[in-house]
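Missing here is one protein chain; the remaining ones are kept as they sit in the complex.
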Amino acid sequence: MALKTETMILNMGPQHPSTHGVLRLELELEGELIKNVKPHIGYLHRCFEKHAEAMTYPQVIPYTDRMDYLASMYNNFGYVLAVEKLLGIQVPERVEYIRVIMGELQRIASHLVAIGTYGLDIGAFTPFLYCFRDREKILSLFEMTCGARLLYNYMWIGGLSHDIHPDFVRLTKEFIKSFRPTIDELNYLLSYNKIFIERTANIGVLPLDTAINYGVTGPVLRGSGLAFDLRKNEPYSIYDRFDFDIPVGKGLMGTVGDCWDRYYVRVQEMEQSLRIIEQAIDQIPEGDVQAAIPKRIKPPKGTVYFRVENPRGELGYFIISDGSPNPFRVKVRAPSFVNLEVLGELCKGHLVADVVAILGSIDIVLGEVDR
Amino acid sequence: MYQLLYNFTGDVIISTIVVALIPLTIILIYALFAIWLERKVSAHMQDRLGPMRTGWHGWLQTIADMIKMIQKEDTIAAEADKKLFNIAPVLVFTGSFAAYAAIPFSSALIGSEIEVGLFYIVAISSLVVVGILMAGWASNNKYSLLGAMRSAAQIVSYEIPTALVVLTMVMYTGTFSLTKISEMQTPYFWNWNILGGPEFGITKFLLIPFMIVAASIMFISTLAEVNRTPFDIPEAESELVAGYFTEYSGMKWGMFMLAEYANMLAVSAVVSILFFGGYQSPFGYLGNLLNIKWLIPFEQIFWFLLKGLILVFVQMWLRWTLPRLRVDQLMTVCWKYLIPYAVVNLIFVGIISLL
Partner (left out) sequence: MKEYLKNTWQAIYTVLVGMKITFKHLFTPAVTIQYPDVKVPLPERVRNRLYVNIDDCIGCDQCSRACPVSCIDIETVKALPGEDLGVTSNGKKKALWVTKFTIDFAKCCYCQLCVFPCPTDCIFMTNVYEFSEYDRRNLIYNFSNLTEEEAAEKKANYEKFLAEKEAQKAAASKTKE
């Protein structure tokens, strides 16, 4: 007579210190091993796409800020490039350079949050504060330029809202100089620490074909070994003028595609972003940042889909315009929403304590998942 | 100490009470200081300031927190087992506090000079396990129960390397009594056990690496017994189960915290007695120099507390540097790494001390 065993359902509720936002995970456990994970989302849904239908094109930009609130510059960037493609306008060189610099600074800031909170989930308290200390420097650069620290509304259709401050170039160069030693320090404190490696290597291995089948993008895909980055494969703006590498996961501490690889890809991407900023900051041409902003934005009828490389993956905007000042439909392909699906696949066969590690390595932001 | 007081007052009850109260006062004042120190150390390691507004640099913060905890509502879940729920914190604290009875603070201030002091300390610290299991069971919360079982498994497993290292030291020094071990390590630091012990000779230098290994093994295993990072699965805030004291509020939670800090000092004291000379000063006594004989016990208390606090500081330092180990990795470290190293160490020390 066989024993009848039941699996236990455990609820990692919407309020939990380790799910990055309001995410409810329903874990189906057999003892300590996980059989299935079902994420329940929707707790942060704020009807972005419905709002966008009632606003004019420039008014949508503050709403795009608030989707992925840790990488607002890039949300603006994607939307603005999509509308400019629809309108068919060409922005001045100065605007392009400043947009790239702001985008890369935002990438560093977003990865700092990802790394810091990942350390916090694993149990190391200090790297979190070191990451935030450096992020403060980036945020004060942003505050000096456009006045806000988190939700910028900086990139406008056809240009920027403000020109950069006269001190910006000097302060950015100082930041670059002070940031490189911090990445080394972070590596010694967290990445190469034996306990951290024990907790993240060989956990949550994502094989490459599974990754492609699920449609994941960003550091999650690059951690599994594929060097696919929209900045190199489909260059937008002026990324094709800069020389930088795409870090991939090589399985240095375990198998290719485990949590450590995804985490280390983010650390290396910060280094590459520094390279891009260094090259761009010396080449900014003179010009007027508000020259190409049209007076009334009434795009012709048509549709456009434009995708950019968010710090979390491929962010896509699909805009349908019917000739009026309000867009007919704005649909956002959020990278965290697609990446979250792969959580169920990754957690099978691991222990409960690993769910936190795996979720942290996928790096989701609930604002983007729920929009 | 008891003898002194009895001669002074002539009353059994009063002298017993005073002797029992002195370590309690030391623990309470130390706990106040240690919690403040932990917050300040953690803050400065993280480039921030810590408590600054209550008193000079926030030294009154612990008292403020205690006042806040005392006036909190004492919630007990409806289905919880009330008797066990109430006894559990008391038991955990008693286990830690009872270990102080055998620890010599100085040559004059000892709770009770028993011949088997070390054995007694290792045994009475296990009372904590019973308290933790009671706390987990009585909370009527399946996550608390899971956390309590894990914590109990952790403490019981890590007692084995502790016991092995204690056995090594007993074998080397030849006595269980903590006072005798402290006296054997004379007040000059080159005679301390970490540097090979008081007898000069080839054995002294041969023993140094093994003593260092033994001290580290003991330090790590006592770290696990006190539930400090990297072994703080039971207390972790970002793990799934929030630990065995989730359901406790107010002063009962305060008792658990107090017990943790008292335990920290107790194990640091034992490590410092076994390896670092206990209450002996590293450079000889001022009292001897100036020929004031009654100064010596006070100097000894000072050195003892200093060594204890330095080891407590190292424990705090480790907490803010390292991430947490997963439960099965914790067990791997204990059974597959620490115990083999402790056994090999024991054999080598045994061979060398035969020379």
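We call the chains A and B, going by the order they appear; numbering starts again at 1 in every chain.
Basically, contacts are C-beta pairs under 8 Å (C-beta built on N, C-alpha and C of every residue); 3 or more make two chains touch, one makes a residue touch a chain.
All values derive from a computational prediction rather than experimental measurement.
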Visible chains in contact with the missing one: A, B
Which of B:14, B:52 or B:156 contacts the chain that the document leaves out: B:52
Residue, one of A:21, A:58 or A:254, that touches the chain absent here: A:58
Among A:49, A:143 or A:234, the residue in touch with the chain that has been omitted: A:143
Absent chain, residues of chain B that touch it: 41, 43-49, 52-53, 317-318, 320-322, 337, 341
Chain A residues that touch the omitted chain in the full complex: 55, 58-63, 65, 126, 130, 133, 136, 140, 143-148, 151, 153, 161-162, 165, 185, 188-189, 192-195
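Here is the rule we use: only the chains that are shown with their structure count from here on.
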Distance from the mean Cα position of chain B to that of chain A, given in whole angstrom: 45
Complex contacts: residues of chain B adjacent to chain A: 42, 45-48, 229-230, 232, 236-240, 320-329
Interfacial residue positions of chain A with respect to chain B in the complex: 10, 12, 17-18, 119-126, 129-130, 133, 189-190, 193, 195-196, 198-199, 351-356
